[in-house]
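I'd like to ask some things about the structure below.
Heads up, one of the protein chains got dropped from this complex, but the rest are sitting where they should.
For chain A:
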Amino acid sequence: MGLGSDMYRQQILDHYKNPRNYGELEDPTFTHIGENPMCGDEIRMDVVLDDDEETIERVAFKGDGCAISQASASMLSGKLAGKTLEELHEMDRDDVIDMLGVDISPMRVKCAVLAEKVAQDGAEIYQGDLDVDKTTTEDD
């Protein structure tokens, strides 16, 4: 049996084993957490905005869970820096799957999009447009 997994290409495994921007930020503009209890995936995201209160300056995350959810959070944390909140809200699941660069099987899409939804919900809460304690993608 060879090492031929389609969903676990080198990039995913690399981000899972060596997550970027891992940890917490001092004085984040907003923080939000997400959890998929059936999977056990957890992600906390800290976001610092520029003085314009619109552009994302830095993102850090902490989490626990499967390789897909954690690699997605790691890759997203880098991709979000420099984006505006509006651009963040425009992102959808296809953007995440493009970012991961692999085919995600239908049952695993919820793992892949958890980080994105955490960032989006965190921003919406910060903007006063949403009121939830935790984000989940298991209901989608």
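Just so it is clear, a residue touches a chain if its C-beta (ideal position, glycine included) is under 8 Å from a C-beta of that chain, and two chains touch if they have at least 3 such contacts; residues count from 1.
Heads up, the rule we're going with is that contacts and distances are computed from a predicted model.
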Name per UniProt, for the chain absent here [options: "Cobalamin import ATP-binding protein BtuD", "Corrinoid ABC transporter permease", "4Fe-4S ferredoxin-type domain-containing protein" or "cysteine desulfurase"]: "cysteine desulfurase"
Selected residue (touches chain absent from view) among A:33, A:67, A:109 or A:130: A:67
Per the touch definition above, residue among A:43, A:76 or A:111 touching the missing chain: A:111
Hidden partner chain, residues of chain A it touches: 1-8, 13, 16-17, 37-41, 65-68, 105, 108, 111
